[in-house]
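The complex is shown incomplete by one protein chain, all other protein chains being positioned as in the whole.
Labels run A and B following the written order; every chain starts at residue 1.
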Amino acid sequence: MKIKSLVISAATVALASTAYIGLSVAFDDDSHDWGDYQVEDRRSGYTYRSAETRALQDDEFENPGMVGVDHGAELWNIAEGSEGKACADCHGDASESMAKVGATYPKFNAASSKPINVEQRINLCRVENMGAEPFKYESGEMLNMTAFVKNQSLGEPVNVVIDGEMAPFFEKGKEFYYERRGQLDMACSHCHEDNEGNMIRADHLSQGQINGFPTYRFKWQKLGSVHRRFRGCNKNIRATPYKYGSDEYVNLELYLTWRGRGLPIETPAVRN
Amino acid sequence: MTEKLQLVVSNRRHFILGATAAATLLSLPKLGFAEDNGWKAAMEGLVGSSEADANRVSIELPEIAENGNTVPFSVAVESPMTDEDHVKAVHVFATGNPRPDIGSFMFTPANGVADASSRMRLGRTQDIVAVAEMSNGQVFMATQTVKVTIGGCGG
Partner (left out) sequence: MAKVKPRVKVPKKASVGDVVTIKTLISHKMETGLRKDKETGELIPRDIISAFEAKFNGATVFSMNLHAGISANPFVSFPMKVTEAGEFEFIWNADGEKTYSKKAKLKVA
(Lines give C-alpha, C1' and ligand atoms only; values in the text may rest on other atoms or scores of the structure.)
Protein backbone atom coordinates (compact mmCIF):
# COMPACT_ATOMS: atom_id res chain seq x y z
CA MET A 1 0.00 0.00 0.00
CA LYS A 2 1.26 3.44 -0.76
CA ILE A 3 -0.10 6.82 0.11
CA LYS A 4 0.14 9.50 -2.48
CA SER A 5 0.83 13.00 -1.43
CA LEU A 6 -1.44 15.62 -2.78
CA VAL A 7 -0.69 19.28 -2.76
CA ILE A 8 -2.93 21.87 -4.29
CA SER A 9 -2.87 25.62 -3.93
CA ALA A 10 -5.38 27.05 -1.49
CA ALA A 11 -7.06 29.07 -4.20
CA THR A 12 -7.67 25.98 -6.25
CA VAL A 13 -9.08 24.13 -3.32
CA ALA A 14 -11.46 26.89 -2.36
CA LEU A 15 -12.82 27.09 -5.87
CA ALA A 16 -12.71 23.43 -6.48
CA SER A 17 -14.47 22.31 -3.39
CA THR A 18 -17.34 24.73 -3.78
CA ALA A 19 -17.64 24.14 -7.48
CA TYR A 20 -17.07 20.55 -8.20
CA ILE A 21 -14.14 18.78 -6.79
CA GLY A 22 -13.65 17.19 -3.43
CA LEU A 23 -10.42 15.33 -3.69
CA SER A 24 -9.76 12.51 -1.35
CA VAL A 25 -6.94 10.07 -1.49
CA ALA A 26 -7.24 6.32 -1.43
CA PHE A 27 -4.65 3.60 -1.36
CA ASP A 28 -3.47 2.07 -4.55
CA ASP A 29 -3.74 -1.60 -5.08
CA ASP A 30 -0.42 -2.26 -6.76
CA SER A 31 -0.51 -5.98 -6.32
CA HIS A 32 -2.99 -6.81 -9.07
CA ASP A 33 -1.71 -8.31 -12.30
CA TRP A 34 -3.51 -6.47 -15.06
CA GLY A 35 -2.07 -8.52 -17.91
CA ASP A 36 -2.20 -6.73 -21.26
CA TYR A 37 -4.01 -3.79 -19.70
CA GLN A 38 -0.76 -2.62 -18.14
CA VAL A 39 2.51 -1.93 -19.97
CA GLU A 40 5.31 -0.78 -17.68
CA ASP A 41 3.68 2.01 -15.65
CA ARG A 42 0.98 2.66 -18.23
CA ARG A 43 -2.41 1.36 -17.21
CA SER A 44 -5.62 1.34 -19.17
CA GLY A 45 -8.69 3.04 -17.73
CA TYR A 46 -10.11 -0.49 -17.66
CA THR A 47 -7.99 -1.28 -14.60
CA TYR A 48 -9.56 1.54 -12.57
CA ARG A 49 -13.13 0.43 -13.13
CA SER A 50 -15.23 -1.94 -11.07
CA ALA A 51 -15.43 -5.67 -11.73
CA GLU A 52 -19.00 -5.23 -13.05
CA THR A 53 -17.97 -2.52 -15.50
CA ARG A 54 -15.03 -4.59 -16.72
CA ALA A 55 -17.29 -7.61 -17.18
CA LEU A 56 -19.61 -5.57 -19.39
CA GLN A 57 -16.70 -4.54 -21.59
CA ASP A 58 -15.26 -8.06 -21.78
CA ASP A 59 -18.40 -9.77 -22.99
CA GLU A 60 -18.62 -9.17 -26.71
CA PHE A 61 -22.38 -9.56 -26.51
CA GLU A 62 -23.19 -7.71 -23.31
CA ASN A 63 -20.95 -4.76 -24.16
CA PRO A 64 -23.52 -2.06 -24.99
CA GLY A 65 -21.08 -0.36 -27.38
CA MET A 66 -21.19 -3.38 -29.67
CA VAL A 67 -24.59 -2.32 -30.99
CA GLY A 68 -22.77 0.65 -32.50
CA VAL A 69 -20.07 -1.58 -33.97
CA ASP A 70 -22.80 -3.73 -35.56
CA HIS A 71 -24.34 -0.65 -37.10
CA GLY A 72 -20.91 0.46 -38.37
CA ALA A 73 -20.52 -2.95 -40.02
CA GLU A 74 -23.78 -2.37 -41.88
CA LEU A 75 -22.76 1.11 -42.98
CA TRP A 76 -19.47 -0.33 -44.28
CA ASN A 77 -21.43 -2.13 -47.01
CA ILE A 78 -23.84 0.62 -47.99
CA ALA A 79 -23.06 2.55 -51.18
CA GLU A 80 -23.45 6.31 -50.88
CA GLY A 81 -22.54 9.48 -52.76
CA SER A 82 -22.01 10.41 -56.38
CA GLU A 83 -19.53 7.54 -56.98
CA GLY A 84 -22.08 4.96 -55.87
CA LYS A 85 -19.47 3.21 -53.76
CA ALA A 86 -19.41 1.65 -50.32
CA CYS A 87 -16.35 1.43 -48.06
CA ALA A 88 -16.31 -2.29 -48.81
CA ASP A 89 -15.96 -1.68 -52.56
CA CYS A 90 -12.48 -0.22 -52.06
CA HIS A 91 -11.40 -1.70 -48.73
CA GLY A 92 -12.94 -5.19 -48.94
CA ASP A 93 -12.89 -7.16 -45.71
CA ALA A 94 -12.41 -4.65 -42.89
CA SER A 95 -10.89 -7.28 -40.60
CA GLU A 96 -7.91 -7.29 -42.97
CA SER A 97 -7.78 -3.81 -44.48
CA MET A 98 -8.49 -2.01 -41.18
CA ALA A 99 -6.59 -4.35 -38.84
CA LYS A 100 -3.89 -1.82 -37.98
CA VAL A 101 -5.74 1.46 -38.40
CA GLY A 102 -7.12 1.82 -34.87
CA ALA A 103 -3.69 1.34 -33.30
CA THR A 104 -1.74 3.71 -35.58
CA TYR A 105 -3.82 6.89 -35.79
CA PRO A 106 -3.55 9.91 -35.66
CA LYS A 107 -1.39 9.73 -38.81
CA PHE A 108 0.21 12.42 -40.93
CA ASN A 109 -1.92 13.57 -43.85
CA ALA A 110 0.20 14.99 -46.64
CA ALA A 111 -2.61 16.92 -48.31
CA SER A 112 -3.36 19.00 -45.22
CA SER A 113 0.21 18.83 -43.84
CA LYS A 114 -1.00 17.80 -40.40
CA PRO A 115 -2.08 14.73 -38.45
CA ILE A 116 -5.64 13.46 -38.82
CA ASN A 117 -7.55 11.02 -36.65
CA VAL A 118 -9.74 8.11 -37.73
CA GLU A 119 -12.90 10.22 -37.79
CA GLN A 120 -11.26 12.67 -40.17
CA ARG A 121 -9.81 9.87 -42.33
CA ILE A 122 -13.30 8.40 -42.69
CA ASN A 123 -14.71 11.74 -43.77
CA LEU A 124 -11.87 12.22 -46.26
CA CYS A 125 -12.94 8.96 -47.88
CA ARG A 126 -16.57 9.98 -47.84
CA VAL A 127 -15.92 13.33 -49.46
CA GLU A 128 -13.05 12.55 -51.81
CA ASN A 129 -13.51 8.89 -52.65
CA MET A 130 -17.28 8.49 -52.42
CA GLY A 131 -18.57 11.94 -53.30
CA ALA A 132 -20.76 11.75 -50.20
CA GLU A 133 -21.58 14.21 -47.42
CA PRO A 134 -19.17 14.05 -44.48
CA PHE A 135 -20.59 12.53 -41.29
CA LYS A 136 -21.24 15.08 -38.56
CA TYR A 137 -18.54 14.68 -35.93
CA GLU A 138 -20.45 13.31 -32.94
CA SER A 139 -23.31 11.80 -34.98
CA GLY A 140 -24.39 8.22 -34.48
CA GLU A 141 -23.06 7.29 -37.95
CA MET A 142 -19.63 8.75 -37.29
CA LEU A 143 -19.34 7.16 -33.85
CA ASN A 144 -20.54 3.80 -35.06
CA MET A 145 -18.31 3.76 -38.13
CA THR A 146 -15.29 4.85 -36.08
CA ALA A 147 -16.07 2.21 -33.47
CA PHE A 148 -16.37 -0.41 -36.19
CA VAL A 149 -13.05 0.57 -37.81
CA LYS A 150 -11.20 0.71 -34.49
CA ASN A 151 -12.78 -2.51 -33.28
CA GLN A 152 -10.91 -4.26 -36.12
CA SER A 153 -7.74 -3.51 -34.13
CA LEU A 154 -9.11 -4.95 -30.89
CA GLY A 155 -6.18 -6.12 -28.77
CA GLU A 156 -3.61 -4.58 -31.12
CA PRO A 157 -0.94 -2.61 -29.16
CA VAL A 158 -1.08 1.14 -29.72
CA ASN A 159 1.84 2.28 -31.87
CA VAL A 160 1.81 5.80 -33.23
CA VAL A 161 4.50 7.72 -35.15
CA ILE A 162 5.63 10.88 -33.35
CA ASP A 163 8.89 11.81 -35.04
CA GLY A 164 9.70 13.51 -38.34
CA GLU A 165 6.87 15.65 -39.64
CA MET A 166 4.70 14.54 -36.68
CA ALA A 167 7.12 15.96 -34.10
CA PRO A 168 5.88 19.57 -33.90
CA PHE A 169 2.27 18.40 -33.51
CA PHE A 170 3.27 15.95 -30.83
CA GLU A 171 5.01 18.77 -28.94
CA LYS A 172 1.89 20.92 -29.13
CA GLY A 173 -0.23 18.12 -27.77
CA LYS A 174 2.19 17.61 -24.91
CA GLU A 175 2.15 21.33 -24.08
CA PHE A 176 -1.63 21.28 -24.00
CA TYR A 177 -1.56 18.38 -21.57
CA TYR A 178 0.62 20.21 -19.05
CA GLU A 179 -0.92 23.64 -19.50
CA ARG A 180 -3.06 25.02 -16.68
CA ARG A 181 -6.41 26.31 -17.85
CA GLY A 182 -9.91 27.25 -16.82
CA GLN A 183 -11.22 28.89 -13.67
CA LEU A 184 -9.80 26.02 -11.64
CA ASP A 185 -6.40 26.62 -13.21
CA MET A 186 -5.67 22.95 -13.65
CA ALA A 187 -3.85 20.91 -16.26
CA CYS A 188 -4.74 17.41 -17.42
CA SER A 189 -1.60 16.26 -15.64
CA HIS A 190 -2.86 17.46 -12.24
CA CYS A 191 -5.51 14.82 -12.27
CA HIS A 192 -4.29 12.11 -14.60
CA GLU A 193 -0.58 12.13 -13.72
CA ASP A 194 -0.22 13.56 -10.20
CA ASN A 195 -3.38 12.06 -8.74
CA GLU A 196 -3.85 8.94 -10.81
CA GLY A 197 -5.09 6.16 -8.53
CA ASN A 198 -6.70 8.58 -6.08
CA MET A 199 -10.37 9.15 -5.53
CA ILE A 200 -11.98 12.29 -6.85
CA ARG A 201 -15.35 12.40 -5.17
CA ALA A 202 -16.55 8.87 -5.75
CA ASP A 203 -14.55 8.35 -8.92
CA HIS A 204 -11.28 6.46 -9.21
CA LEU A 205 -8.89 8.65 -11.22
CA SER A 206 -7.19 6.88 -14.08
CA GLN A 207 -4.30 7.96 -16.27
CA GLY A 208 -6.77 9.30 -18.82
CA GLN A 209 -5.69 6.81 -21.49
CA ILE A 210 -7.54 6.82 -24.79
CA ASN A 211 -7.06 3.30 -26.13
CA GLY A 212 -10.75 2.44 -25.78
CA PHE A 213 -12.46 5.18 -27.79
CA PRO A 214 -15.14 5.61 -28.98
CA THR A 215 -16.18 4.55 -25.50
CA TYR A 216 -19.58 3.56 -24.14
CA ARG A 217 -20.09 5.61 -21.01
CA PHE A 218 -22.89 4.85 -18.56
CA LYS A 219 -23.15 8.56 -18.01
CA TRP A 220 -23.68 9.24 -21.72
CA GLN A 221 -25.74 6.07 -22.22
CA LYS A 222 -24.17 5.82 -25.65
CA LEU A 223 -20.85 5.81 -27.46
CA GLY A 224 -18.82 9.01 -27.38
CA SER A 225 -15.64 10.15 -29.08
CA VAL A 226 -12.36 10.97 -27.40
CA HIS A 227 -12.97 14.63 -28.25
CA ARG A 228 -16.23 14.51 -26.34
CA ARG A 229 -14.25 13.30 -23.32
CA PHE A 230 -11.68 16.09 -23.79
CA ARG A 231 -14.51 18.61 -23.90
CA GLY A 232 -15.98 17.17 -20.73
CA CYS A 233 -12.64 17.28 -18.90
CA ASN A 234 -12.14 20.87 -20.08
CA LYS A 235 -15.61 21.93 -18.96
CA ASN A 236 -15.14 20.36 -15.56
CA ILE A 237 -12.29 22.69 -14.78
CA ARG A 238 -14.36 25.57 -16.12
CA ALA A 239 -12.27 25.94 -19.24
CA THR A 240 -13.73 26.67 -22.66
CA PRO A 241 -13.77 23.45 -24.66
CA TYR A 242 -12.36 23.33 -28.18
CA LYS A 243 -14.34 22.18 -31.21
CA TYR A 244 -14.73 18.54 -32.15
CA GLY A 245 -11.97 17.74 -34.63
CA SER A 246 -10.02 20.94 -33.82
CA ASP A 247 -6.25 20.93 -34.37
CA GLU A 248 -5.76 21.38 -30.62
CA TYR A 249 -7.66 18.20 -29.83
CA VAL A 250 -6.08 16.17 -32.65
CA ASN A 251 -2.63 17.14 -31.34
CA LEU A 252 -3.71 16.24 -27.81
CA GLU A 253 -5.08 12.94 -29.14
CA LEU A 254 -1.72 12.26 -30.77
CA TYR A 255 0.15 12.94 -27.55
CA LEU A 256 -2.23 10.86 -25.45
CA THR A 257 -2.11 7.99 -27.93
CA TRP A 258 1.65 7.96 -27.44
CA ARG A 259 1.24 8.06 -23.65
CA GLY A 260 -0.68 4.82 -24.03
CA ARG A 261 1.83 3.15 -26.38
CA GLY A 262 1.71 -0.61 -26.09
CA LEU A 263 -1.72 -0.69 -24.46
CA PRO A 264 -4.26 -2.75 -26.40
CA ILE A 265 -7.02 -1.15 -28.43
CA GLU A 266 -10.24 -1.76 -26.43
CA THR A 267 -12.83 -0.13 -28.66
CA PRO A 268 -15.60 -0.05 -27.63
CA ALA A 269 -14.45 0.30 -24.02
CA VAL A 270 -17.06 0.59 -21.26
CA ARG A 271 -16.57 3.32 -18.66
CA ASN A 272 -18.69 4.89 -15.93
CA MET B 1 -1.32 31.92 -4.34
CA THR B 2 1.06 29.17 -3.43
CA GLU B 3 0.03 28.39 0.14
CA LYS B 4 -0.06 24.64 0.64
CA LEU B 5 -2.74 22.69 2.45
CA GLN B 6 -2.18 19.63 4.55
CA LEU B 7 -4.35 16.59 4.18
CA VAL B 8 -6.63 15.66 7.01
CA VAL B 9 -6.77 12.02 7.90
CA SER B 10 -10.36 11.06 8.53
CA ASN B 11 -10.34 7.31 8.36
CA ARG B 12 -8.37 4.37 7.07
CA ARG B 13 -9.42 4.73 3.47
CA HIS B 14 -9.97 8.39 2.84
CA PHE B 15 -8.02 11.52 3.47
CA ILE B 16 -10.42 14.32 3.03
CA LEU B 17 -9.40 17.67 1.74
CA GLY B 18 -11.46 20.70 2.65
CA ALA B 19 -14.57 21.09 4.71
CA THR B 20 -16.92 21.19 1.75
CA ALA B 21 -15.65 17.90 0.52
CA ALA B 22 -16.19 16.42 3.95
CA ALA B 23 -19.71 17.78 4.06
CA THR B 24 -20.44 16.25 0.66
CA LEU B 25 -19.33 12.88 1.89
CA LEU B 26 -21.32 13.11 5.10
CA SER B 27 -24.47 14.07 3.28
CA LEU B 28 -24.67 10.75 1.47
CA PRO B 29 -28.24 9.48 1.74
CA LYS B 30 -28.89 7.23 4.69
CA LEU B 31 -29.46 3.58 4.01
CA GLY B 32 -32.67 2.19 5.29
CA PHE B 33 -35.64 0.30 4.34
CA ALA B 34 -38.16 2.68 5.87
CA GLU B 35 -38.61 4.83 2.83
CA ASP B 36 -41.56 4.31 0.57
CA ASN B 37 -41.64 6.01 -2.81
CA GLY B 38 -44.79 4.14 -3.76
CA TRP B 39 -43.15 0.74 -4.17
CA LYS B 40 -45.39 -0.81 -1.52
CA ALA B 41 -48.51 0.26 -3.39
CA ALA B 42 -46.97 -0.93 -6.65
CA MET B 43 -46.22 -4.30 -5.07
CA GLU B 44 -49.70 -4.52 -3.61
CA GLY B 45 -51.17 -3.75 -7.02
CA LEU B 46 -49.29 -6.64 -8.55
CA VAL B 47 -49.41 -9.33 -5.88
CA GLY B 48 -52.10 -8.17 -3.43
CA SER B 49 -49.87 -7.41 -0.47
CA SER B 50 -46.81 -5.38 0.38
CA GLU B 51 -45.41 -7.98 2.71
CA ALA B 52 -43.99 -11.41 2.08
CA ASP B 53 -41.55 -13.91 3.52
CA ALA B 54 -37.90 -13.42 2.76
CA ASN B 55 -37.44 -16.81 1.20
CA ARG B 56 -36.51 -18.64 -2.03
CA VAL B 57 -35.98 -15.50 -4.10
CA SER B 58 -32.68 -13.66 -4.36
CA ILE B 59 -31.48 -10.57 -6.14
CA GLU B 60 -27.89 -9.97 -7.08
CA LEU B 61 -26.46 -6.48 -7.54
CA PRO B 62 -23.02 -4.92 -7.29
CA GLU B 63 -22.32 -3.72 -3.76
CA ILE B 64 -21.20 -0.42 -5.23
CA ALA B 65 -22.41 0.73 -8.64
CA GLU B 66 -19.99 3.02 -10.46
CA ASN B 67 -22.79 4.89 -12.13
CA GLY B 68 -26.51 4.70 -11.52
CA ASN B 69 -27.37 4.70 -15.22
CA THR B 70 -26.38 1.09 -15.76
CA VAL B 71 -26.52 -1.25 -12.80
CA PRO B 72 -26.46 -4.92 -13.79
CA PHE B 73 -28.68 -7.19 -11.72
CA SER B 74 -30.08 -10.70 -11.73
CA VAL B 75 -32.90 -12.40 -9.92
CA ALA B 76 -33.22 -16.09 -9.11
CA VAL B 77 -35.89 -18.22 -7.43
CA GLU B 78 -35.59 -21.76 -6.13
CA SER B 79 -38.24 -23.76 -7.94
CA PRO B 80 -38.60 -27.09 -9.75
CA MET B 81 -40.20 -25.17 -12.65
CA THR B 82 -42.72 -27.91 -13.43
CA ASP B 83 -46.24 -27.34 -14.76
CA GLU B 84 -47.60 -27.87 -11.22
CA ASP B 85 -44.99 -25.86 -9.35
CA HIS B 86 -43.20 -22.97 -10.98
CA VAL B 87 -42.41 -19.29 -10.71
CA LYS B 88 -44.85 -17.11 -12.58
CA ALA B 89 -43.16 -13.76 -12.20
CA VAL B 90 -40.49 -11.77 -10.43
CA HIS B 91 -41.17 -8.05 -9.96
CA VAL B 92 -38.35 -5.67 -9.16
CA PHE B 93 -38.75 -2.34 -7.34
CA ALA B 94 -36.31 0.44 -6.54
CA THR B 95 -37.26 1.96 -3.19
CA GLY B 96 -35.30 5.20 -3.68
CA ASN B 97 -35.97 6.15 -7.31
CA PRO B 98 -38.49 8.84 -8.27
CA ARG B 99 -40.58 5.96 -9.58
CA PRO B 100 -40.40 2.52 -8.00
CA ASP B 101 -41.05 0.24 -10.98
CA ILE B 102 -38.08 -1.38 -12.65
CA GLY B 103 -39.52 -4.40 -14.42
CA SER B 104 -41.28 -7.76 -14.19
CA PHE B 105 -39.89 -11.02 -15.52
CA MET B 106 -42.55 -13.58 -16.49
CA PHE B 107 -41.34 -17.17 -16.47
CA THR B 108 -42.82 -20.43 -17.77
CA PRO B 109 -41.89 -24.06 -17.06
CA ALA B 110 -40.05 -24.00 -20.42
CA ASN B 111 -37.30 -21.97 -18.72
CA GLY B 112 -36.18 -24.98 -16.66
CA VAL B 113 -34.81 -22.73 -13.93
CA ALA B 114 -35.99 -19.31 -12.79
CA ASP B 115 -33.26 -16.76 -13.21
CA ALA B 116 -32.96 -13.67 -15.36
CA SER B 117 -30.75 -10.62 -15.71
CA SER B 118 -31.06 -7.05 -16.89
CA ARG B 119 -29.71 -3.59 -16.05
CA MET B 120 -31.42 -0.87 -14.05
CA ARG B 121 -31.17 2.84 -13.43
CA LEU B 122 -30.71 4.03 -9.87
CA GLY B 123 -30.88 7.64 -8.80
CA ARG B 124 -28.99 7.09 -5.57
CA THR B 125 -27.99 4.62 -2.89
CA GLN B 126 -31.02 2.54 -1.93
CA ASP B 127 -32.62 -0.84 -1.35
CA ILE B 128 -33.88 -2.96 -4.23
CA VAL B 129 -36.79 -5.31 -3.69
CA ALA B 130 -37.52 -8.46 -5.69
CA VAL B 131 -40.92 -10.13 -5.31
CA ALA B 132 -41.56 -13.63 -6.62
CA GLU B 133 -45.04 -14.91 -7.47
CA MET B 134 -45.35 -18.68 -7.50
CA SER B 135 -47.86 -20.73 -9.48
CA ASN B 136 -49.66 -21.77 -6.26
CA GLY B 137 -50.18 -18.14 -5.27
CA GLN B 138 -47.37 -17.92 -2.73
CA VAL B 139 -45.34 -14.72 -2.68
CA PHE B 140 -41.74 -14.30 -1.54
CA MET B 141 -39.46 -11.32 -1.42
CA ALA B 142 -35.84 -10.31 -1.06
CA THR B 143 -34.05 -7.00 -0.61
CA GLN B 144 -30.56 -5.89 -1.37
CA THR B 145 -28.80 -2.57 -0.76
CA VAL B 146 -26.77 -1.00 -3.52
CA LYS B 147 -24.50 1.98 -3.08
CA VAL B 148 -24.50 4.30 -6.06
CA THR B 149 -21.59 6.58 -6.83
CA ILE B 150 -21.62 9.26 -9.48
CA GLY B 151 -18.99 9.70 -12.11
CA GLY B 152 -16.81 12.79 -11.73
CA CYS B 153 -15.48 14.11 -14.99
CA GLY B 154 -16.43 14.52 -18.58
CA GLY B 155 -19.86 15.84 -19.63
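Basically, a residue touches a chain if its C-beta (ideal position, glycine included) is under 8 Å from a C-beta of that chain, and two chains touch if they have at least 3 such contacts.
What you see is a predicted model; the values in this text were computed from it and never measured.
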Which chains here touch the chain that is missing from view? A, B
One chain is left out of this view; which of A:Gly140, A:Pro157 or A:Gly182 touches it in the full complex? A:Gly140
With respect to the chain omitted from the figure, which of B:Met43, B:Leu61, B:Met120 or B:Val146 is a touching residue? B:Met120
Residues on subunit A facing the left-out chain by the touch rule are 61-62, 64, 66-68, 70-71, 140, 143-144, 221-223
On subunit B, the omitted chain is touched by residues 69-72, 81, 94, 97-108, 110-121
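The rule we apply is simple: only the chains that are shown with their structure count from here on.
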Whole-Å gap separating subunit A and subunit B, where each centre is the average of the chain's CA atoms: 32
For the complex, give me every residue of subunit A touching subunit B. 3, 5-11, 13-14, 16-18, 21-27, 49-53, 55-56, 64, 191, 199-203, 205, 217-219, 221, 228-229, 231-233, 235-236, 272
Taking the touch rule as given, give the residues of subunit B at its contact with subunit A in the complex, in rising order. 1-5, 7, 13-22, 24-25, 62, 64-70, 72, 149-155
